[in-house]
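As you look at this complex, bear in mind that one protein chain is not there, while each of the others sits in place.
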Amino acid sequence: MSFLDRIAEGWRKNRKPGYYENFDYHWTMTIDLDQCSGCGACVTACQAENNLPIVGEKAFAKGREVKWLRMEHYWEGEYPDVKLNIIPMLCQHCDNAPCETVCPVSATYHNQDGLNTQIYNRCIGTRSCAVYCPYEVRYFNYNDHTWDSPLDQQLNPDVSVREKGVMEKCTFCIQRVRQAKDAAKDDGRRRVRDGEVQPACVQTCPSQAMAFGDRNDPESKVSQTLDGPRAYRVLDELNTKSSVVYLKKVGTEA
Amino acid sequence: MQGDANPLKYTDIHNDVVASIVETGSNYYVALATALALTLICFFFPWFYQLYYGIGAAGMNHPGVWGTYLASFIFWIGLSHSGTLLSCVLHITNSSWRKAMYRSAEAMTLFSLVVAAMMVMVHVGRPWFIHWTIPYPNQMEMWPNFRSPLLFDVMAITTYITGSTVFIYMGSIPDFAAVRDRTRGWRNTMYSLLSLGWRGTDTEWHRLHWAYTFLAVLIIPLAVSVHSIVSWDFAMSIVPALHQTIFAPYFVVGAIYSGTAGIVTVMFVLRKFMDFGEYITELHFDNLGKLLLVLSLLWSYINLVEVFTGFYSGASGEIEALRYRLFGFYAPLYWEMITFCAVLPLLCAFKRFRTSFVPMLFLSIAINIGMYTERFLIVATSLSRQYLPDAWGLYVPSAVEISILVGTLALFTTLFLLFVKIFPSVSMYEVKETMDTPKKIPAAASGGSLA
Partner (left out) sequence: MTHFVVGLFGDPESALSAAGSIQGADLGTPELMSPVPIEGVEEVLGEKKSVIKRFSLFGAIVGGVSGFLLAAITAVLYAHPVGGRPIITFPPYLIITYELTILFGIVFTVIGFFVSARLPNGLWTSFWKQDENRPYVPEAAVDKFAVSIGCEVDDVQRAETILREAGAEAIRDGTEEVS
């Protein structure tokens, strides 16, 4: 092609937003709030899988806990008619992520699997992504953390340990996704089957309230529930196009 | 000055300014030593402590990830808008009252920008990698993200520092030449180098006038854009209370406002401690007071607009953020800000107040305290109340942060004290322009002997 044609093609390719319509896999998570009992096993599993720092009592009291997945509690009504709504809140991996555009050094970007990734080595700690995130699911390492023995034996070797001054957040257990993709490739270049990869929280949930899969695959479990009447996204009006879909709690209200 | 029995002559201003540079009393050394000590103790040592232990030494938490460091950064950039912007605007409009004070005001701009740049390094979590925000080719083949508002900041502030340095230097070249002739030794060497061999020929004056005017014309839109860009660090988010289109004019007006108050403070200090009482007069304070009044009214208007449109909108996030700001935990700070920035400056409507020096000094300090509170409130209250109520939090500054805040003032003072001994802090040739030009002496009275 001539030089001008190459420029024209590059211009067309890069001017068109919506590269997320061409995602390889489009990882999505559904959380059924009817099934969720609020036990918090997913929070513990996430902490174990991803080497989350244990910040200590003093830092926790100051509000510096690092929980990639947190349980949000919303109380309604007065005693004795109190209702509790529990929402597990994690990084929504928004397609229109407000946090990605503001990083001055491109430490966070949208990869070809539809995941909002954080590159710890590149982060210089301006914390503007945490300000821009409306779900407030980004956490900053205010100090260097230690794992006193024997907790240091529990660390996951597949996941890095972050130093002070970097932001971190839920990654949909990208190390498990990578492993599943590699295994599928070794196994005859096939695609990852539905249910083959589960993040730690999905795997641990005792009531199986969470499901994880590829939205591009119409047969996957998540694709079945994605368009149902109970499906909704948190803060959908902000047009963040999140990849975490919640199924509204209908339940057995008295 | 016009009707005095002994009007000031060129030699008076010349001698006064040269003396201010060359003659140093012990008071100056005491002040400089104090400022340097305070800078080391209050700014650098806590900063090194924070570098070692992490940002945890400050009071930030989740969700209050931004705190006084960013508020200080915005405050100092705001303060920098006074000197150069005001100087350029008044130059284009050919005003004469700017002549005595603009050199120090421009110096204030430059040092505020230096302090603000240091605040960025204090604020980020890993400042040893801050060079990654500069576009340079590297082995990682990584470039900064030019879509980021923080990167617009980097570009804008780089341009503004360059522009301010160049502007103050160009305006000082004739004064450096004048001081060069009166000094010896290392000072002579320094001023000869700085003045580039300026002789004061008509060609040189003509070129200087044109270059200076072009620079002024270029710097005015630059200064407006710099603080707009700083405001877009906030306004480009989608969280309530930060995502407001009024932020760009709000910040620019606030910047000029706090900067003008800063000029009043600096002018008072120069008058008192550098013996420039004949050149910085009641006229300057009068005009600055009028400017403060106008800017205060404008600032109050913008605050009213923010509150009115916020409550009118019915958007729950917006209303909660506003309610928290007016009546929540930080409410005393909010009302203190309103008192200092909207109510007190109304005193400037009275000429008697405007032309008295010490009341204006107190007013200018109060305005700057109020403006700092405003920046702090924007950061703290907006982060405390966002969309998800479970994630609401409270942020209180720690001792390290307050110490660094005091340290930035000491750092600015140190730089300014060094400035008054190197640069002529009052522009000699411009003040001479405002004086009566020497008149021709009639030939009969001249005596006759020509050397």
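To keep things simple, chains are lettered A and B as they appear, and every chain counts its residues starting from 1.
Here is the rule we use: a residue touches a chain if its C-beta (ideal position, glycine included) is under 8 Å from a C-beta of that chain, and two chains touch if they have at least 3 such contacts.
Keep in mind the model is a prediction, meaning the values are calculated, not measured.
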Request  = Decide which residue listed in B:T24, B:T189 or B:T339 touches the omitted chain of the complex.
outcome  = B:T189
Query = From the list B:A178, B:V239 or B:V420, which touches the chain that is not on show?
reply = B:A178
Query = Just one of B:T158, B:S313 or B:T339 touches the chain that is missing; which is it?
reply = B:T158
Residues in subunit A touching the chain absent from view = 10-11, 13-20, 95-101, 103, 106, 108-110, 241
Key: subunit B, residues in touch with the chain not shown (by the definition above)   = 9-11, 14, 135, 141-149, 151-152, 155-156, 158-159, 162-163, 166, 170, 173-174, 177-178, 181, 188-189, 192-193, 195-211, 214-215, 218-219, 221-222, 225, 229, 428-429, 432-433, 437-441, 443, 446, 450-451
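One rule holds for everything that comes next: only the chains that are shown with their structure count from here on.
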Ask   = Per the centroid of Cα atoms for each chain, what is the distance between subunit A and subunit B, given in Å?
value = 43
Task = Spell out the part of subunit B that touches subunit A in their complex, as residue ranges.
result = 53-56, 59-66, 123-127, 129-130, 132-133, 142-145, 147-151, 154, 233-234, 236-239, 242, 383, 386-391, 393-394
Parts of subunit A lying in touch with subunit B, wherever the complex brings them together = 59, 62-65, 70, 72-74, 87, 89, 98, 101-106, 122-128, 130-132, 134-136, 139-144, 164-167, 234-235, 238, 240
